[in-house]
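Removed: one protein chain of the complex. Kept in place: all other protein chains.
All chains are identified by letter, namely A, B and C, in their written order; residue positions are counted from 1 within each chain.
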Amino acid sequence: MNTLVAVAIAPCGTGDELSSEVAKVVDVIRKSGLKNRTSSMFTEIEGEWDEVMKVVKDATMILADKGIRTEVVLKADVRPGYKDMMDGKIDRLEKKIAKLNE
Amino acid sequence: MNTLVAVAIAPCGTGDELSSEVAKVVDVIRKSGLKNRTSSMFTEIEGEWDEVMKVVKDATMILADKGIRTEVVLKADVRPGYKDMMDGKIDRLEKKIAKLNE
Amino acid sequence: MNTLVAVAIAPCGTGDELSSEVAKVVDVIRKSGLKNRTSSMFTEIEGEWDEVMKVVKDATMILADKGIRTEVVLKADVRPGYKDMMDGKIDRLEKKIAKLNE
Partner (left out) sequence: MNTLVAVAIAPCGTGDELSSEVAKVVDVIRKSGLKNRTSSMFTEIEGEWDEVMKVVKDATMILADKGIRTEVVLKADVRPGYKDMMDGKIDRLEKKIAKLNE
């Protein structure tokens, strides 16, 4: 089942500058081979449910396996029959916004 | 790795009264054998990462496998060395709140 | 507009035991006069949008005003025409789950 997620995985207790730990998380996601895109708050990943959730686990455990308390915030959109939602949703949305402002 | 999650799994496109579909979701979670608790916005589940994520998948697919667009919102707290966080966190919190008001 | 939220407000950078800071957050919410309920992952609050969001702000600023980086995760359910959703949603859900298992 094709699954699009936005996920934020962050350490808790390593200080208030998180970029060193989050870099390790995003590095795991980028090396997964799944389509992904990082913004300032979330990383989007798209693929089959099991593939996506394996990457979310691997990226979480890169921190937790070192004994770090780790928070995961995830929002998934599972839409049967649809693929390439990461770009497709934006395309459909931008067309609708353009139409609103014609 | 012990994992506490709060998860909301909901159908999209079946009308604005969601309780019939959400009942099926929560029924899957309750029959999983994992500790769980449902509030008005989320269901908490606690167990090993793989066990918890299997239940989240099963509960999502009870809707998606019928062709329903399904949204998953999940927040996880993975804290190495801690168990029974569903009750433990509340106990520690209530003691601290009581102390604030002494 | 009646609004039900589940919100988690947490410090970032004060160590991995968060209960002292979260106690201050929940204390602000409890003293707000709005209906609220705390589980291990979120605190639910219900009231008019402006009232609820004022409490969310006050509870966030009890940490941020001390210079603490603060994370807010919030999910809101705004359903025109409905009141007392914190209990009403659970009541409707439990009836549907009971029916599934008749």
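Just so it is clear, contacts are C-beta pairs under 8 Å (C-beta built on N, C-alpha and C of every residue); 3 or more make two chains touch, one makes a residue touch a chain.
Small disclaimer: the values here were computed from a predicted structure and weren't measured.
Asker: With the missing chain put back, one of B:Val56, B:Val73 or B:Met86 would touch it. Which one?
Answerer: B:Val73
Asker: Residues on chain A that touch the omitted chain in the whole complex?
Answerer: Missing-chain contacts on chain A: residues 4-6, 8, 16, 19-20, 22-24, 26-27, 30, 37-42, 44, 73, 75, 77, 79, 85-87, 89-90, 92-93, 95-97, 99-101.
Asker: What does the interface between chain B and the hidden chain look like in terms of residue numbers?
Answerer: 10, 12-13, 15-18, 68-69, 73
Asker: List the chain C residues touching the unshown chain?
Answerer: Residue positions of chain C that touch the missing chain: 1, 49-50, 53, 57, 60-61, 64-65, 67-81.
Following the convention adopted for this analysis, only the chains that are shown with their structure count from here on.
Asker: Between chain A and chain B, two touching copies, which fits better, same or different residues at the interface, with half of the numbers shared as the threshold?
Answerer: Mostly same residues: over half of the interface numbers shared.
Asker: Where in chain B do residues touch at least two different other chains?
Answerer: 73, 75, 77, 79
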